[in-house]
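Provided herewith is a single structure, encoded as structure tokens, for subsequent inquiry.
All protein chains but one are shown at their positions in the complex.
By written order: A and B. Residues from 1 in each chain.
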Amino acid sequence: MEELIEQESFSDAELIRAANAGDSTAFEALYFRYRDWVVNLAFRFTADRELALDILQDTFFYFSKKFPGFELTCQLKSFLYPVVKNLSINARNKARRYQPGEELFAQIEAPQPAQTASENDLRFALASLPETHREVVLLRFLEEMPLAEIADALEIPLGTVKSRLHNALELLRENPKIKSLFE
Amino acid sequence: MNEDNKNFEEKLGKAIRQLAKETIFVPPAKDDEIVGGIRKRFDRQFLNKKKEKIPAKKIVRVSRWQRWIPLAASILVAASILYFSRPASSRSVADVNGDGKVDVLDAFALANQLKSGASVSADVNGDGVVDEKDVREIAARAVRLEEGDRS
Partner (left out) sequence: MKRSFSPLEALIEVVGFAILLACLLAPRVQAQSRFAIYDLFIDPQAEPLAAYQVKIKASSGHVKIISVEGGEHPAFKAAPYFVPTAIQKETIKLAAFSTVTAKELPEQQTRVASIHIQFDESEAVKFDLKLQAAATVNGRPIEPRLRLVERAQE
């Protein structure tokens, strides 16, 4: 059976190597590869389309300043995640839509009138988790990142990721409001 | 208990992804703006830096066993040509829309039939099941290059 390629054939490492040598089209290939993931992550942080698009631009401008000389020591998503997160917090600060202590994942946590009651229950349940635990849960189940990548992205030990995830899942399991969602 | 945990996590993951189903579409104008900025930045950043030349190949002394490499490569190329020029015995099965040729419209037709749940007899890859893999196999045949295009 003939093998198909449904994505670009160059790995991130190969594209980064080419970009370090001055090839801007290699960097553009990386932009298109990660564009949608970055903009949707920014939207989840800000719940604001215009802000998300600005953060997309700022993220790749920040990334492009690392060349030449950028060295990929982890998955590219693990590198980009804290960049997007910090830019999102700054953007929300500037827009005065974020106060310290407010929820980080605005799109997830804001109750939507059109959502079902059980979906709003899940939102509240997630909002009730400690922020550090909620972040791990969302990276695991929403971004579908492996635990090792979560550890890289958050710059915490793998053991800490595992224990936060375990504790968060226990809390969610015990929450009577969302129990019915999973039966 | 482990099975319960696994089920719970699967359902939780699905429910969380459902909460965040709204996605952002990046307008082409925004892409142009960002990519334009990237190019300017690269031009500036590499302006004063000597662009790396692709390193020249080293002169290699060919040892006795390395002399066999060209022959081995020739055998591999010949085998590949023979393999790819074999007759497509199941071509008629892959011609899902019956127009006498195998192209993307056949993959499209099969994908639509699978999506609608219609019963289909297009087991192109011969694994006994008609599924997405057969769609991909048809698409692979559709974009295969002809003999003269592979130089």
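Just so we're on the same page, a contact is a pair of C-beta atoms (placed from the backbone, for glycine too) under 8 Å apart; a residue touches a chain by one contact, two chains touch by 3 or more.
On a predicted model such as this, the values are computed, not experimentally measured, just so you know.
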Which residue of B:Phe8, B:Phe46 or B:Phe108 touches the chain not shown here: B:Phe108
For chain A, the residues touching the chain missing from this view: 2-10, 23, 25-26, 28-29, 32-33, 36
Where the unshown chain meets chain B, residue by residue: 25, 28, 31, 36, 39-40, 53-57, 59-60, 62, 66-71, 74, 97, 103-105, 107-109, 111-112, 115, 139-140, 142-145, 149-151
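Criterion: only the chains that are shown with their structure count from here on.
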Euclidean distance of C-alpha centroids - chain A vs chain B, Å: 26
Footprint of chain B on chain A - complex, ascending: 1-4, 19-22, 24, 27-28, 31-32, 35-36, 39-40, 43-44, 49, 52-53, 56-57, 60-61, 64-65, 67-68, 107-108, 115, 119, 122-123, 126, 137-138, 140-142, 144, 169, 172-173, 181-182
Contact set on chain B toward chain A in their complex: 5, 7-9, 11-13, 15-20, 22-24, 26, 30-31, 33-35, 37-39, 41-43, 45-46, 49, 51-52, 125, 136-137, 139-141, 143-144
